[in-house]
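The complex appears here without one of its protein chains, the remainder shown in place.
Up next is chain A:
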Amino acid sequence: MLSKRIIPCLDIRNGKTVKGVKFLDIKEVGDPVELGALYARQGADELVFLDITASHEKRKTFADLVLRIAQHINIPFTVGGGISELKDAEILLNAGADKISINSSAVRNPQLISDMAKHFGSQFVVVAIDAKQVEDDDWVVTVNGGRIPTEKRLFSWAREAEDRGAGEILFTSMDHDGVKKGFANEALARLSEELSIPIIASGGAGAKEHFKDVFTIGKADAGLAASIFHFNEIPIPELKDYLRSHNIPVR
């Protein structure tokens, strides 16, 4: 049976893992390759590495890091941050990334999703969406780490991303991110019902119950979190035992 995926997310700045609470207050938590390998041994199903300084600084450091990750880690991983053209994606593919995640650049240039899917295959293309709830059923897509609202709305943008060839959607609720009160399950369930590609839930994990809820109520295919894993608040083996005991299929 296909299992639900648990995905630790590592934010990278200058080659080091960092975690920002609500994308702001940043402190270092360690070497990404070591941390990633530790998570892999603990039973993480995939890893996501986001270069949070990529837009501003040279990318070479990150490509070197991706190569090191690919050499040392034996589970799939996605890389993202500042990927705005095919050439960026190709460098990361050649360094050994299994998937790339695009966010702001896809909002600004939706054709990028189509081009990436055509060149590298849909399985390589994760479209990340950061959105903020403005009314009950209305979510505004934001860019630049949640700082800038756009004209786009969550559900229509997610559908467009799928139509253009995205292989997965990584949805982060900016209202839930860093708050640790659970995921945006209602919006996630709607995404999951409306789309035919896997949905990765992000933003809000603070307790084991939140993962149970995101897989049952939120109907997500994967749950992503950062700080709860980095600070070992919820060890992955313990989380998986808990989910298994609630009849949620996990590896």
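Just so it is clear, a contact is a pair of C-beta atoms (placed from the backbone, for glycine too) under 8 Å apart; a residue touches a chain by one contact, two chains touch by 3 or more; residues count from 1.
Here is the rule we go by: contacts and distances are computed from a predicted model.
Chosen from "Branched-chain amino acid transport system permease protein", "4-azaleucine resistance probable transporter AzlC", "Imidazole glycerol phosphate synthase subunit HisH" or "Cytochrome c oxidase subunit I", the protein name that UniProt gives for the omitted chain reads "Imidazole glycerol phosphate synthase subunit HisH". Contact with the chain that does not appear here is found for just one residue of A:33, A:128, A:141 or A:197, A:197. From the set A:45, A:88, A:130 or A:175, the residue in touch with the chain omitted from the display is A:45, counting the whole complex.
Residues of chain A in touch with the missing chain: 1-5, 40, 45, 70-72, 74-76, 93-94, 96-98, 120-124, 167-168, 192-193, 196-198, 219, 221-222, 251.
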